[in-house]
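One structure is given below, represented as structure tokens, and several questions about it will come after.
With one protein chain removed, the remaining protein chains of the complex are shown where they sit.
By written order: A, B and C. Residues from 1 in each chain.
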Amino acid sequence: MTSFQPPLWRRATAELLGTGLLVAIVVGSGIMAEQLSPNDIGLQLLQNSTATVFGLTILILMLGPVSGAHFNPVVSLADWLLGRRSGAGLTLPEVGVYSAAQVVGGIGGSVLANAMFDVGTSFSSKDRLTGAHALSEVVATAGLILLIFALARTSRGMLAAPAVGAYIGAAYWFTSSTSFANPAVTVGRIFTDTFAGIAPGSAPGYIAAQAVGGAVGLALVLLLFPTAGKAADDVVVPHRADD
Amino acid sequence: MTSFQPPLWRRATAELLGTGLLVAIVVGSGIMAEQLSPNDIGLQLLQNSTATVFGLTILILMLGPVSGAHFNPVVSLADWLLGRRSGAGLTLPEVGVYSAAQVVGGIGGSVLANAMFDVGTSFSSKDRLTGAHALSEVVATAGLILLIFALARTSRGMLAAPAVGAYIGAAYWFTSSTSFANPAVTVGRIFTDTFAGIAPGSAPGYIAAQAVGGAVGLALVLLLFPTAGKAADDVVVPHRADD
Amino acid sequence: MTSFQPPLWRRATAELLGTGLLVAIVVGSGIMAEQLSPNDIGLQLLQNSTATVFGLTILILMLGPVSGAHFNPVVSLADWLLGRRSGAGLTLPEVGVYSAAQVVGGIGGSVLANAMFDVGTSFSSKDRLTGAHALSEVVATAGLILLIFALARTSRGMLAAPAVGAYIGAAYWFTSSTSFANPAVTVGRIFTDTFAGIAPGSAPGYIAAQAVGGAVGLALVLLLFPTAGKAADDVVVPHRADD
Partner (left out) sequence: MTSFQPPLWRRATAELLGTGLLVAIVVGSGIMAEQLSPNDIGLQLLQNSTATVFGLTILILMLGPVSGAHFNPVVSLADWLLGRRSGAGLTLPEVGVYSAAQVVGGIGGSVLANAMFDVGTSFSSKDRLTGAHALSEVVATAGLILLIFALARTSRGMLAAPAVGAYIGAAYWFTSSTSFANPAVTVGRIFTDTFAGIAPGSAPGYIAAQAVGGAVGLALVLLLFPTAGKAADDVVVPHRADD
């Protein structure tokens, strides 16, 4: 089935656009929230998380048929690792292309959101790294990987769009870090000094925790879903075969 | 399949009713919000956007089988442009009828909402046009067009109702303009001097930006989804064939 | 298919239980909201409407296979009127049984909610009837009837649960009356002097407006969906045939 997937340039374009719009949604809704509800940070986060649930869901729905809608280097890497035995999944060079596109898109998304709100682009001054936040990123990323591949390995990849959206809607709130859970998004969010930003000094720790979380998630996938389903190569959404 | 679609007068009625109810929902929930939560504009917008997500979803679900549930001249125009090669989609005269019905409905929706809240109908005094808002309308409309035709071109038009609803739920928040993204709704919202209104002087700039966004969205559709699916003529929801 | 539907006593029990739980959800969440968010009526309504969206959706899902999950005399009456020609739908005596069960359930739901919050049961003192509210009830009920039978007549009755839930989520906000749209629920809400209550003197006007709205909705159904689908006798959710 993967032999009919779109050419790599088109898939990379989809990953760039999707990750970019995801960061634009996270950053933009954060700016709107802090401008309109200045007196209640919890209300700001509710507005921010609600917009992200909706936005992430439709981005996966929209671009899944092109690239699988990873939007996240940890997901792309896990796709390679889990697909190696069967020959399905991305190749390692493709993981590199996907990840580069995701990071570039993530940065572009911050710049776009800043422009839509007439805010200058600059590094975030928001230090976020603590031990509790690092633990949160491990948990958040492990849960994300377990969810995505639980669906893929039980032939329910078509539910990934609303499921991943809903997952983030919970994870924003049950972790102290608000669940970045995505290295490309973390890098992108460095480039805005607004509600959703993260200081450059905090990003490496977040990304390291996300890598650990990815490994924990993979271990849980292998423990709970040892057998790959027939559709296991179709992460998130089946690729199109008519193109 | 389109040869069995409902007669044009019935489709135009559905477009008029649907656009009217959409504007009534946007305007009415805006009035309710500013009356009941006077101290937090962000909370007002959350109430307004939540009501719109639910309302837009059910309007597309309800009227899609009659007219395709465009409710938006940019969508009708894009349907014609993308369907020309295959002979599917609306004809240009039909685009005119649809657009007229949408604009009349949009104005009626404002009048209805005003009446339901015992507020007089008058022009809005809310100036909205800035460069950042114009950029926001470009992005919002491009995303809307890309979403709708990505679903249509991958034979998933039946997901359009919740997907377009969810899209607006994100777009209200990640753009500084709160995503009008629709010329008929923009015209309709001139006719209420309440939360969701737009001053007559701001409307042309918004509509121009929406036209640009529509073109950007079409370009992205052709880049990412170059092949029309078998159901590409059924925008939003398949037409009924039993009528 | 209706020849295998559950016996009338079981269907009436489902209507009584479902309408009762619906009113318990509306009234109970209203009490919780006014107790916990005393300083913002809009936030109270958001909590109240969110709980109702979720609750109404699952009640229709849960009890639809037993009774059709009308929970509303206007819906039962419309089911009879639209089904007469084809011999499908409820009979007029069944409409009477359904309506009685709905009203008894609605009153019981208020009493239950009051008890769950340790609030005494008494008549509401909240006068609600104005011209704008009556217009709102006409619009809200017409939209509800159009939605339910649009789905039934296009063989999509299985979408009624989330669709009707979402409809109410919009209608709470875009009408000034907060959309009672249901005579049995209106009667039930007389019996609580809390957030969701309605004074006895306001109820008849609300119910009259709902009847007018039902007629408007039926006219729109016949205008836009003149042909009944094959499943038109299965309002809301197909009846079970294995019982």
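Methods note: a residue touches a chain if its C-beta (ideal position, glycine included) is under 8 Å from a C-beta of that chain, and two chains touch if they have at least 3 such contacts.
Everything quoted here is computed from the prediction, not taken from an experiment.
Enquirer: Among the chains you can see, which ones touch the chain that has been omitted?
Expert: Listed by label, the shown chains it touches are A, C.
Enquirer: Decide which residue listed in C:66, C:129, C:184 or C:207 touches the omitted chain of the complex.
Expert: Residue touching the chain left out of view: C:66.
Enquirer: Out of A:29, A:136, A:194 or A:210, which residue would touch the omitted chain in the full complex?
Expert: Answering carefully, the residue with contact to the hidden chain is A:136.
Enquirer: When the complex is taken as a whole, what residues of chain C touch the one chain not shown?
Expert: 10, 13-14, 17, 21, 24-29, 31-33, 35-37, 39-40, 43-44, 46-48, 50-52, 54-55, 57-58, 61-63, 65-66, 112-113, 115-118, 165, 240, 242-243
Enquirer: In the whole complex, what residues of chain A lie against the chain that is missing from view?
Expert: Listed in rising order, the touching residues are 40-43, 45-46, 50, 53, 130-132, 135-136, 139, 143, 146-147, 150-151, 154, 156, 159, 163, 166-167, 169-170, 172-176, 220, 223-227, 229.
Note that only the chains that are shown with their structure count from here on.
Enquirer: May I ask you to sort the chain touch graph into line, ring, star, complete or other?
Expert: Drawn as a graph, the chains make an open path, so a line.
Enquirer: Chain A and chain B are the same sequence; what rotation (0 to 180°, nearest 5) superposes their CA atoms?
Expert: 90
Enquirer: Which whole number of Å gives the spacing of the CA centres of chain A and chain B?
Expert: Measuring from centre to centre gives 28 Å for this pair.
Enquirer: Centroid of chain A to centroid of chain C, CA atoms only: how many Å?
Expert: Here the centre of chain C sits 40 Å away from the centre of chain A.
Enquirer: Indicate the residues of chain B shared as contacts by at least two other chains.
Expert: Correct list: 40, 43, 46, 50.
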